[in-house]
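Report on the following structure.
For this view, one protein chain was removed and the others were kept in their places.
We call the chains A, B, C and D, going by the order they appear; numbering starts again at 1 in every chain.
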Amino acid sequence: AGEQFIPMPSYRIGPYAAGGTGVYGGFIDYLNYINLKEGGVGGVKLTYEECETEYKVDRGVECYDRLKGKGPTGASMFNFLSTGITYAVLERAAQDKIPIVSIGYGRTDASDGRVFPWVFPLLTNYWSQSTTKIKFIGQREGGMDKLKGKKIANLYHGSAYGKETIPVLEAQAKKYGFELINIEVPAPGNEQQSQWLQIRQLKPDWVILRGWGVMSAAAIKAAAKVGFPRDKMVGVWWAGAEDDVVPAGGVAKGYIAAAFAPSGANYPVVQDIKRVVYEAGKGNMQDSNRVGHANYNRGVVHGILNVEAIRVAQTKFGKKPLTGEQVRWGLEHLKIDDKRLKELGAVGLVPPLATSCLDHEGAGMVRFQQWDGTRWIPITDWIASDKALVRPMIEASAAAYAKEKGITPRDCSKEN
Amino acid sequence: MGIAENPYLLSVNNIEVIYNHVILVLKGVSFDVHEGSIVALLGANGAGKTTTLKAISNLLKAERGEVTKGSIEFKGERVDVMTPAQLVGRGVIQVMEGRHCFPHLTVEENLLTGAYTNKAGRAAIAQDLDKVYAYFPRLKERRKSLAGYTSGGEQQMTAIGRALMARPRMILLDEPSMGLAPQIVEEIFGIVKDLNQRERVSFLLAEQNTMVALRYAHYGYILENGRVVMDGDAAALAANEDVKEFYLGLAGEGRKSFKDVKHYRRRKRWLA
Amino acid sequence: MQFFFEVLIGGLLSGVMYSLVAIGFVLIYKASGVFNFAQGAMVLFAALTFVSILAKGVPFWLALLLTLAVMVMLGLAIERVVLRKLVNQPPISLFMATIGLSFFLEGFGQALWGTEVHGLDLGITDEPVGWLLDDYNLSISKFDLFAAGTAGVLVTALALFFNRTRIGRALRAVADDHQAALSIGIPLQHVWAIVWSVAGLVALVAGLLWGSRLGVQFALTLVVLKALPVLILGGFESIPGAIVGGLIVGAGEKLAEVYIGPFIGGGIENWFPYVLALAFLLVRPEGLFGERHIERV
Amino acid sequence: MGQAIGDVLLKVDNISLSFGGVKALTNISLDVRAHEILSIIGPNGAGKSSMLNVINGVYHPQQGSITYKGKTRALMRPHEAARQGIARTFQNIALFKGMSVLDNIMTGRNLKMRSSFLSQALYWGSAQREEIAHRLKVEEIIDFLEIQPIRKTPVGRLPYGLQKRVELGRALAAEPEMLLLDEPMAGMNVEEKQDMCRFILDVNDEFGTTIVLIEHDMGVVMDISHRVVVLDYGKKIGDGPPDKVRNDPAVIAAYLGTTH
Partner (left out) sequence: MIYREAGQFKTSYQADSAIFPIVQDRYALWCVMLVAFIAVPLWASEYLIGSILIPFLILSLAALGLNILTGYAGLLSLGSAAFMAVGAFAAYNFMLRVPGMPLLAAFMLAGLVAALVGMVFGLPSLRIKGFYLAVATLAAQFFIEWALTKFGWFSNYSSSGVISAPKMQVFGMPIETPQMRYLLTLTVVVVLTVAAKNMIRASTGRAWMAVRDMDVAAEVIGIPILRTKLLAFAVSSFYCGVAGALWAFVFLGTVEPQAFDLRRSFEILFMIIIGGMGTVLGSFLGAAFIVLLPILLNVMAGWLHGAVSSQLLSNIEYMVFGALIMAFLIVEPLGLAQLWRIAKEKLRLWPFPH
């Protein structure tokens, strides 16, 4: 009965089209999968409409305005896959009472749900993820205490996004006693000769790659060129899809990257999508070989979390098309444990998570995967972030924002 | 000489030209050029001489001008379907008004570009080059200079020389005398006559210097406001009272001094 | 000192990679006085076509030939559909047309071949030359040397083609004055068709080399940003200028990034080449080998 | 003649100018007297235009000096020349192609406009008054040159002859003391030349403007100039009243060919 509308502000053209087509492809496939398999969520059919943002902020805002009122109850929630757009619609969304879901990107301090009731950086934000990378390196070195005296280079994209994790890394460098070397790669990052010569000169033990777009492949190539071992390079999740390593060719073998949704077609849910959606000829991917790739799986995870939020919200508001405000409640009361993951066929694909009024991130966990030359192979289980370090920084930042904007944070003890 | 009995080389039939879809400039112009003749196109500023020549050479399109009515035929072939390059290939070349040299090429390179369509081989081209230098010794002196840095007259000579390098059968000359010293003007017309008589090259020349033009041409047309208002043998035109007054500056007996022109003059009869 | 040389040589070699893209611009500028904004899109289109044909199981050389044929056809089509109608228009209009063209090509290429990112392996590894590394501890990439060699061959061939044939002179004439060139029978259409086809060839070479370094993806269009300062420094009309400009820009930006960067925070490679070019221009406003701007009254 | 020919207004002394190997002018001295019409003639490439360019500062001679209104200097600067009352027209028309006739002539008065650009942006008070005052002056020039109907036409569309007229208008708009005209009558038929002569004579007569004229039409030169200077290959080979120059054998050999 009825339809639940989920807007798709996708980007399928421009420099980042490879990511956009993969993620929104997986996202849309999952919605269709639910429709085909279960006839929607609780009988409510899921509908969507795409709007091309070209990954541009102004186009994103236009898409937001265009799509927010569609469907019988308006947009359920927005997933922009762009931090810039997420920032730009922040206040509008609060006014319009539509949640913004930013899985793995977006405004970090929005993890504090008291100040940002409408924003959900689910699974992991940039700061949490950054701490897991250091934890991972610690693991590899045989314990966090072994980090002392090590040199870690942070090769970052020359943009605000690239710089964002520097404070966290600095805090960790102090805490664990490693030396942090920050090296900037000017955007878009297609030339890294001088940066890698510097790395060759400084001989760090590890390189953290905070890449984006073409920068990641170029970095891997340049690493090979100066002979830096690829299995000592740890990328952010934006630098961890097939599309980031394939262009580097054979030399990418051994490279490691973080993932909130690892690559792989063997997860039961992905298999099921193939069966239900693709065999019915309803698949969204132009190239069905990309089903199960990292970007695709990220899209599936988007689908799972969006749908779960609606499901949870239906338990409170009934099986009918829900408003954004109602979906928001669902997002804030997500509880996806191992059992539920199993039902979803997504064990290992999505970390267990639980959101609350205080915590809009829910998990903070990522896995690490390594490129074996043809495929991504998960090499760790979910690694939790350093909450003790990150959470106070988040709260401080959110409080500063609240002060600047004159927002009174919610009192979470009064929420139900 | 019997040039009038020669076959038509070029015939322009009632053409209308519009610039930019709105500006009507030629309002039905017709005339013919017989093989081996020199025809002068006379008329005041803005009468449409240049436009007519460009319509023939098909350079009009590049100025967003268009022949919207009538037809132009060269040796019986419709011209409007041809590109300027094809026309040059058939021997029709235009010397554009206002010099139009290639400023970043030297004088000599300018001349050599004129031989682009000339398939006769290096030796022949070198010969032609010498011929042009013989016509214009001044160019030989300046051959290594960039054309952009030569004087106005030198540029004019370059432009004319460049056209000669194509070994044309018919030349459309637009204001050849402009900016040239008097003895060079005489020389240029001497060249025109020479080419016409010895190599039977035909000329259509748009010229303000009516005096000289009518001395060398066989036949003339007078254009006013996009229409042909008068035509006839050169000698007959030169004898016409109106032409005498308005184009030759002759009033009654001999030339009138430029100092003594009246402030209010009689208007042209055909415009009244 | 050894590090200095490494940076310097590395810089010079990456400069050559920029030159490869810059040459494409030079060709079209020479032939029409137009700055071809679509050069980046052409690089992408060529590389994308090539890898997609390759992916269909066509052998390397045949794929190369087929792609070349496609680029030539593209050049012919551009002349016929667009340029021919814009003869004698102000350069800025032609410039805009190339912008439209770049949108079209970007869309067309990806509509035809998809948006996914392809790897491209030319069989030359991007690894240091062994004996240099062992004996002198100098890291010089084989691939870079190969690219430099290719660029050298390309430049020599083009320079010969344009300087030894009458086409070369005709090109310069066309760039100076479309209408006058038409008036003396230079077939503008042929000239443009030829030049755009050759530019397509250059785009293909640049696309292959850059594509094998960055992968064949949309970001290939962005290598243009590296070519612009090269172009300006060398002069818009000069093919050798593109090479020399590339060397200067490449070496300059790398040295600056390594030796100046740390003092002002790094990441200066994006603007440094432009500032460098600007400094050169203040001395020679037409670039190193560009044509003097003739201004007379 | 309205105003009697006065003292020397401009004196160029021993000017030499060369471009690379090309000697455009060699040791030229000449003077221009107030209120006179001086013609410069000579074969193509003799250095006539270069002479004008030296006088108003577009070219800087390697040697020699220029004395204008009693002030001697090694070279002129264009805007200085303009401010001192020297205006000119060009051999290859140098109008502002994208502007209308009216605007072109109005630019001739820019030197005389004083209002700040802020008041122009508001188009208030002084700016508006000034604009209208200058417009009146320009309309007078338009009337004088009989180009009323084409006031609003973009100059690029005008036929050659009219463009030359507009260029004269632009020069006149500056109310110059000295007017340099480079082949103002090239490409005109007799009737149009007559008009042009009339304008030149009237300007000289009514405003006493000193005129330096380059022209290849000997009829015009001999009829309207007070004095003629002849250049050949960058050297001065003649200087004097028309009748004298016309019969000078050196001049005949170099330039005139036959007497006109």
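Note that contacts are C-beta pairs under 8 Å (C-beta built on N, C-alpha and C of every residue); 3 or more make two chains touch, one makes a residue touch a chain.
Please read these numbers as outputs of a predicted model, since none were measured by experiment.
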Result, missing-chain neighbours among shown chains, is A, B, C, D
Contacting the left-out chain in the complete assembly, out of C:Phe4, C:Phe60, C:Tyr136 or C:Trp271: C:Trp271
Just to verify: which one of C:Leu8, C:Leu86 or C:Leu145 makes contact with the chain not shown? C:Leu86
Among A:Ile13, A:Leu31 or A:Ile273, the residue in touch with the chain that has been omitted: A:Ile13
Interface with the undisplayed chain - residues on chain D: 56, 58, 78-79, 81-83, 87-88, 90, 94-99, 103, 106-111, 113, 115, 117, 120-123, 127-128, 131-132, 135-136, 139, 170, 174
So that we can see where the missing chain sits, which residues of chain B does it touch? 18, 20-22, 24
Residues of chain C in contact with the chain not shown: 35, 81-82, 85-86, 89-90, 92-93, 95-97, 99-108, 110-111, 114-115, 225, 228-229, 232, 236, 264-265, 267-268, 270-271, 274-275, 277-278, 281-282, 285-287, 290, 293, 295-297
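The rule is simple: only the chains that are shown with their structure count from here on.
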Taking each chain's centre as the mean of its C-alpha atoms, which one ends up farthest from the centre of chain C? D
Using mean CA coordinates as chain centres, what's the chain A-chain D distance in Å? 73
Between chain B and chain D, what distance separates the C-alpha centroids? Give it in angstrom. 29
Pull out every residue in chain C that's touching 2 or more other chains. 296
Hey, what residues on chain A touch two or more of the other chains? none
If you look only at chain A, which of its residues touch chain C in the complex? 12-18, 20-21, 158, 182-188, 190-191, 193-195, 197-198, 200-201, 213-214, 217-218, 221, 224-227, 242-244, 246-251, 286-287, 290
Contacting residues of chain D [partner chain B, same complex]: 19, 22, 42-46, 49, 91-92, 157-162, 183, 186-195, 197-198, 201, 216-220, 223-224, 255-257, 260
Going by the contact rule at the top, pick out the chain C residues touching chain A in the complex. 3, 6-7, 10-11, 14, 106-107, 110, 114-121, 125-128, 133, 139, 141, 143, 210, 212-219, 221-223, 225-226, 253-254, 257-258, 261, 265-270
